[in-house]
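What follows is a single structure, and I will ask about it in a moment.
Omission of a single protein chain aside, the complex is shown with its protein chains in their original locations.
Think of it as A and B in the order they're written, each chain with its own count starting at 1.
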């Protein structure tokens, strides 16, 4: 068996590139969040460190690194450290199956801008997302603090509840596309138009659920300051706290990428195939289009955060179980009926 | 060399799964037990992938590691089990457990020694891929598949009935 060194090199470069980009995007999301918050509240936001405050994330990161590490006396030290590490790892793992672009041709080799085009891409994302709750649960429990424990229990039940509606809304999409591979879903949209046109209700459900999965306002019950002080990361300091906060932003980035790929055509854009440019250039333009979509979604996440107040816990559960799941089921039924009708006629 | 890449991966996965499975029953802290069980599930999912059953692997992780173990962890956290409040077990219980477990092991060994394992057909390894699996489930095995969904439905109805009675 000969080992294809070019293939291995390509994957290593791609993995490190995607990791670096998701970290940088997450870093600048913190800056963007503060800027958006400022602008929406008639303020300026960070403007001291560098031009327009662009060095602010570096300053924050440096601060977090040099803060004192505090591990509570009666806590389980191993689990206490495992919590934020798991949160961070799980957040970084999802990006593997997202198609960041079409193929590039470099020196005769065709390079796909997707780390792994597995035929179960969407299920993989589900699997990883369902593991995301462990970081929060372990951290909250190991803190040996009742507020953290309450927050982690809230987070766990919230994520499990909304995962169901999320999966059901996706099943409708999968019935339509007939594939679990994200790459194929994007390629279909390249020819047939964006899925959001055919699945508006499914997209809405998926959007709401991804807010809940990312623990973002209005579903940030796990870090409700007014009730739980700091939530699950109450006892954390230094870079361990930084990991938790960072993981949230990476999750936001990934779910924005996912929503763009599933419902908004991913790296394809209207008129992509009729430009008549070199294929490599079209690929790069497609990746740029994907990132523009992602940035729009990130802005939307922030915009919602600074508009809508937090739900009460019973409202959250009622929305998840009594509204989202029946709606998703109805959406699935209608889609199934239409797909069946189409295939028989 | 002598060993192919697959054999190396198989060996590493098996060792990890045995160690973590032992960790489940030997660890004093219930939370550590749960974590070991999750690691075991992951290694088993790895075995599924090596058998080219990616769908099964991912569903295994989603259902067991992602949902059921979260609920386990949930309950353990709420009960706050630890070594101090663990009830003292009687000695004869330990011996009885060891003997019955050993007996089960003997039965299994005896049964497996006699069984002949047919080597996997090269063509049948594609059955784990999702499209083949779906076609098989909905054509050849459609009746058992639907019957099992009725089982789930009855479980759901039961849960709702129990929940309603308490309210």
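By our rule, a residue touches a chain if its C-beta (ideal position, glycine included) is under 8 Å from a C-beta of that chain, and two chains touch if they have at least 3 such contacts.
Everything below uses one rule, namely that contacts and distances are computed from a predicted model.
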Determine which name in "Cytochrome c oxidase subunit 2", "Copper-containing nitrite reductase", "ABC transporter permease" or "NADH-quinone oxidoreductase subunit I" the UniProt entry assigns to the undisplayed chain of the complex. "NADH-quinone oxidoreductase subunit I"
Among the chains present in the display, which ones are touched by the chain that isn't there? A
Omitted-chain contact residue, chosen from A:9, A:24, A:39 or A:106: A:39
From A:6, A:78 or A:303, residue that would touch the chain that is not displayed: A:303
Absent chain, residues of chain A that touch it: 39-44, 47, 303-304, 306-308
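In the analysis below, only the chains that are shown with their structure count from here on.
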Rounded Å distance, chain A centre to chain B centre (Cα mean): 29
Residue ranges of chain B touching chain A (in the complex, touch as defined): 5, 29, 31-32, 35, 38, 54-55, 58-59, 61-62, 65-67, 70-71, 73-74, 77-78, 129-131
Looking at the complex, which residues from chain A come into contact with chain B? 1, 76, 79, 82, 118-120, 123-124, 126-127, 129-131, 133-134, 137-138, 141, 149, 152-153, 156-157, 160, 163, 180
